[in-house]
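In this view, the complex is presented without one of its protein chains, the others remaining in place.
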Amino acid sequence: MRLAPPMSIRSRREAPLAAVVILAALVLVAIFADLLAPHDPTLPVPGANVFDPPFWMEGGSTAAPLGTDFQARDILSRLIYGTRVSLIVGLMGTLVAGAIGTLMGILSGYIGGWVDQVIMRVTDAWLALPAIVFAIFLAAMIGPSMWNIIVILGAVYWTRYARVIRGEVLTLREREFVKLAEIAGASKLRIIKRHILPNVANTAMVLASLTVGVVIIAEASLSFLGVGVPPPQPAWGLMLSEARPTLLAGQWWLTVFPGVCILLIVLATQLFGDWLRVKLDPQQRNL
Amino acid sequence: MADRILEVRGLKKRFPARAGLFGRPRGWVKAVDGVDFAIHAGETLGLIGESGCGKTTTSKLILLQEPPTEGSIMFQGRDITGLAGAALMAYRRAVQVVFQDPFSSLSPRMRVEDIIAEPLEIHTDLERAAIRQRVAAVLELVGLPSDVAPLFPHEFSGGQRQRVAIARALATDTKLIVLDEPVSALDVSVRAQIINQLEHLQRTLGVSYLFIGHDLATVAHISHRIAVMYLGKIVEHADSDALCARPMHPYTKALFEAALPSHPDDRHAATAVAGEVPSAMNVPSGCRFHPRCPATMPICSQVEPVLQPRDGGGEVACHLY
Amino acid sequence: MAAFIARRILYSVVTLVILSGTIFLIVRLTGDPVLLMAEAGASTEDLARIRQQWGLDRSWAVQYVTFMQNALTGELGKSFNYRLPVSELYFQRLPNSLQLGLFATLISLLIGVPAGIVSAVKVNTWWDSIAKGVALLGLSIPGFWLGLVLILVFSVSLRWLPTSGAGDWRHVLMPAVALGWYFAASMLRLTRSSMLEVLGSEYIKLARLKGLPDVVVIAMHAFKNALIPVFTLAGVNLVVMVNAAVIIEVIFAWPGIGRLLYEGIFQRDFPLVQGVVILAGFMIVGINLVVDIAYAVIDPRIRLTR
Amino acid sequence: PYVPSAAAAAKGKIVLAWHAGFASRWLDPQEHDGTATPDNFFWALHDGLVKNQGTKLFDHPALAEKFSIAADAKSATFTLRKGVKFHNGDPITAQDVKFSYESYRGAKADVFKNRTERVEIVDAGTIRFVFKEPFLDFGILFGTSNVAAPGWIVPEKYYKQVGPDAFKQKPIGAGPYKLVRQEPGVKVEMEAFDGYYRPVHTKELVMVAVPEAATRVAMLERGEADIIYNVPGELINKVKSMKGVTLAPVLSGSFFLEFVNFQDPKNPFRDTRVREAVSLAIDRRGMNQVESGGLGKVSGNWINDDVLYALDWPEFPRNVEKAKQLLREAGYPNGFDVDWVTPLPAFYSRGERVIAQLREVGIRGRLQTMERGIFFQKLRGGLKEFPGVQLILHGVRIAGSWSFWYEAYMKCGGSNSRDRICVKELDDKFDRYEKSVNPAERKKLAEEIQRAILENHYLVPVYRHAFVNAIGPKVAAQKWQDVFPTITTGYAYPWEDLKVRD
Partner (left out) sequence: MSFALRAGETLGLVGESGSGKTTTCMSIVGLLPRAARIVGGSVLFEGEELTTKSQRELRAIRGRRIAMILQDPMASLNPLFTIFRQVAEPAFFHQRLRGRSLRSRVQHLLKAVRIPSPEWRMREYPHQMSGGMRQRIVGAIALAGGPSLVIADEPTTNLDVTIQAQYLDLLKDIQRETGVALIFVTHNLGIVAKMCDRVAVMYAGKIVEQAPVRELFDDPKHPYTRALLGSVPKLGNKDPLYAIPGQPPNLASLPSGCAFHPRCPEALPRCADEEPIDFHPGAGHAARCWRLDEHAAASHGRSHS
């Protein structure tokens, strides 16, 4: 009897090509929006009407290839600039959440004691607070803007990081290399910087990649409630939400295009996140 | 071997068990319950006993990872239990540890050179170049080529990692290394390498070891003296050879009887000792070994025996003697 | 066990105190409710009168203490808008919200759990890919969009289901799907990963070594162990769906708590917002307790040791 | 004439889908908040002594058979209709009227309190309000929907018995419909009251709150709702195309631009030419076309023409070239930047259009959005909340008198204008207006003030938008005005006139 050589494990597979291509394309579009967009995304296309259909449909024109919206603005240009806004919101929101959550998780897990208790109770309380309460709170305090939405989403989504990272830190804290550092006389700060942080980075990365999509969808939901990225900024979520009545009127392009964009980016980040998770966390714990 | 580098007296450690609603403990785990021993310069003390008898806790107390409940730890004649500041750092610098699991004791995100350099960075203000030199030197000492310095731990096998761990322990001018089962996680063929290496290092550098293990043969091989622990107490200690030649405490005897034969012809029948180690939360009265002891006497359940000198040097705590 | 539950309750109380303080501050920092209660041309005296009528002229500290004192006696105050005790309003809406939440939970469980199990048992096959695809779709479609498409298709075009409002099962179907859809995805992910973890364990190996049928191994040995995290998530999700299904309730004009909260927020109905959030907090805490106790029922380690 | 079983003929059911959630306080006229929304419920459940109906502003007798206001405007006398009853069968007495008036605590309550000396019950059916001084606006304030409601009658006995809060849950009134059931915030179900003095045609009237516009339209399409309020601009064409459905574009609030702090020397809007240029840049017709499906009205005055003394004013022209020219003359050949353009939430798209139109003449603005509650709070905060160069696009509807508009949005220290606008000479004139008891003089002053505002472009009117509702096939109506006959409101009352098609 002969055994097959060690089995090639699928989890080592290459990064999902589709996801990487989509993400790269979106990033490029976001960077070069100024060059790519045919029109100003906030102003009407000269000569165009409200709700012009895409060019291939009757009444459409190539001046606004994907049609125009309620302000006679070019949808294509808005989508292109929207990539920038949505990516910034998605990535920065994730970053804010990740930064707060990771910090909280590390403090809670590593320092322990009452710090842990307080942070965990705050986390519990936070979970019970609906995001919209926050959203309006912040909008009231500092006025609605893209950056405030980022702060809001960060403030809403940090808890999931805090919990997972805390769990991770609790086991890390018992890991022998941390003990070794303590025995060698390393300060808490040094241990956090040199030993804890680098070792939770993977987890944070995986969580982050899975959070981007959630944040983008959440932005759309806040727009629906009227407290998202303020007009006239062309965020996809805002476009989708503003145009929702037109679904009923048959002007499908107004919702379908931003919808597809959101779908694409969420799909891509999730796929990428899944891949990253399998790659960085072969045990596939519940992140 | 006259100068005692480390001396432990009446060391006790209790852990609260199952804290109640407001942190009120419902009982105490007496993990270490009055331990005395000394380690001399350049000497290896073996600490042996079954799982849960308090070996690791003892090492934690020595390494100041837990404050002792009672007792004192003298390092080079100075009590270290209340140390702080520079004196503490000096102690931290002189005493290092090597753990059992070579996979968990090296941070997966750090390069080997940084791992080894960490104690140096903390305790000295050497230049980068000097640190690198020192790293190369200790790598050499443990038998690794110095060009492995920039690698990450996952690029090493278990045995090599354990060498890195030892190298780290040697990076500062270490006086004492606590070795908590340093070879039990290693492959059989690699164990011998590490043990030989440790012996070699001791001979050349004169460091002392506290060697914790539960494989009798291994502990006996490397140690000069052996202390046998049972449920938080040392029940017998003696020179390694004397102990092997004539174990006196029934528990020590049981350990020897349970040890595996090194040849099929040494097979012996059922072991004398029955049952398992009781929980450290409710230690039996009198001699703590009496419920399992094949030679138990009425007095054993009432009076706790104290350590007394035994034949061939060392001490034993048993009513038989 | 009793001490364990007592400690959990203590934690819960702390959580609720933090929660109430936070929400109390937040609603007050967001602006003056009186302006929204009065007409556009109301005079300053008008405003002062309303303010005094509702005790809003007193300092925040006093307001908070009063609020907490009342809350302890189960009195969450009276809604500005509805002139009803908040708790009464809440419990009026609760049946609707529970109906929606339970249906949605059911849908998310019915989709998420079996798909998660299949995807874990047949990991890295096309079954797995399909399940993951479904989960991805669930995560990438905003609920309001799905809701409107559902209305468009099933109410307007096909004329099968009523567009909105509460009533019989036909009313709850679309909102429950639109709401449960998103949660199904998270349920699926969690079931999958926790099943994968359990399936890799030694005791599952031993169960297989006993020669047990696969069904028994998966359904009895594995699933029961994988259930615990799924259970927790379902509990928390249920609370979220019951208390904060704002968007779906708005789209489908569902008379639930989410809308109560939504309107309360925009009207600056302080007592209402505070009350709903705190009751939701209670529910979270309650559900967590139930889940903890359920754990203890499932898992003897907790039952006997804590 | 009292018809005892008028409601016996009532039949059918009408479901009305609302754009907002309901507040129970809207069921109690005693706490009228001065906005139009609660009138929907008052007109169904309650009745007043007088109310406006159709094009009559306030002088349509309702529970009062007749009334008279003394020539010196120091008293008003009302005679109750005979045999009128509350829903619980109790007769409506002068005492109920007195109680309702005296315990009224809603909008403008202080005005009534301060000005009223006493309320006399002349006899069982006659009541007289006596004022401390001439009270010229009494009729307007007392009887116009959407202003105040001390003239709406609640049953004293019942009201006192259950208390104000319970009253809002189970109101008993004198209106054409009595409450069957309400789910607070969500739904109000009503049934024709067979003791009403006018014929009630529809048996059941149900109002449901459906916040999402698309859902309301879907309901109308499915026949789940018979009347829907507030069709958004995007869906006007869609609703137009629906079979059997009638659009009801009721003229509603007026949108106009405010130049925040324009008197500041550093403010470019200080120059009348610049303000005129803004006016010339605005495409009022285009705005009406897109935002309101052409159903609004491009009016000249920023004050609605359905209020007392409102001045009729011709439409302002659009002339981009002239606007540019004026800007050049004013020293802004390249235009200038406006820090923020803040539209009334959530009419952001109108704000965006204004910005796009201003951009054409070289004035570059940015949109500022805020949540509704914040907006009103900021308005009240005055100038400090709007620093720099700012424009506000107000959307306002105030019923009753032109003076309420002036007081709220133009007067120095006005409830909404605060310290953002101060035109001293107009305020002085307004003072004279307030003090005057001579209607002719008042009218003259009112017109002078309005003319000055328009000629100087202190405020720039944009257009009067239509509150677009839609009527389903089940409702009997020749034209939409049959369902929405009442000026000063965008709503479908009087409810008793609604009829279900046979």
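Letters A, B, C and D mark the chains in the order given here, with residues in each chain numbered from 1 onward.
Everything that follows uses one rule, which is that a residue touches a chain if its C-beta (ideal position, glycine included) is under 8 Å from a C-beta of that chain, and two chains touch if they have at least 3 such contacts.
Since the model is a prediction, treat every value here as computed from it, not as a measurement.
Of the candidate positions B:Glu7, B:Asp36 or B:Glu50, contact with the unshown chain belongs to B:Glu50. Looking at B:Glu7, B:Asp114, B:Glu199 or B:Glu304, the residue that reaches the missing chain in the full complex is B:Glu199.
Residue B:Arg191 is the one among B:Lys12, B:Arg191, B:Arg225 or B:Arg288 that touches the chain not shown.
Checked against the full complex, the one of B:His40, B:Arg109 or B:His214 touching the unshown chain is B:His214. Where chain C meets the chain that is not shown, the touching residues are 123-124, 201-214, 216, 221, 224-225, 298-301, 304-305. Counting the whole complex, the residues of chain B in touch with the unshown chain are 50-51, 157-160, 187-193, 195-196, 199, 214-218, 220-221, 240-241, 244-245, 254-267, 269-271, 273-274, 276-277.
Going forward, only the chains that are shown with their structure count from here on.
Looking at which of A-D and C-D shares more C-beta pairs in contact, the answer is the pair C-D. Distance between chain B and chain C, defined via averaged C-alpha coordinates, is recorded as 52 Å.
Look at where the CA atoms of chain C average out and do the same for chain D: the two points lie 39 Å apart. Shown for chain A are the residues that touch two or more other chains, namely 136, 140, 244, 247-248. Those residues of chain B in touch with two or more other chains do not exist in this structure. Listing the residues of chain A that touch chain C in their complex gives 10, 117, 121-122, 124-134, 136-137, 140-141, 213-214, 217, 220-221, 224-225, 237, 240-241, 244, 247-248, 255, 259, 262-263, 266-267, 270-271, 274, 283-287. Residues 175-177, 179-186, 190, 194-195, 198-199, 201 of chain A are the ones touching chain B in the complex.
Taken together, the chain C residues at the contact with chain A in this complex read 11, 14-16, 18-19, 22-23, 26-27, 29-31, 124, 132, 136-137, 139-145, 148-149, 152, 156, 190, 193-194, 196-197, 229, 236, 239, 243-244, 246-247, 250, 261-262, 265-266, 273, 277, 280-281, 284-285.
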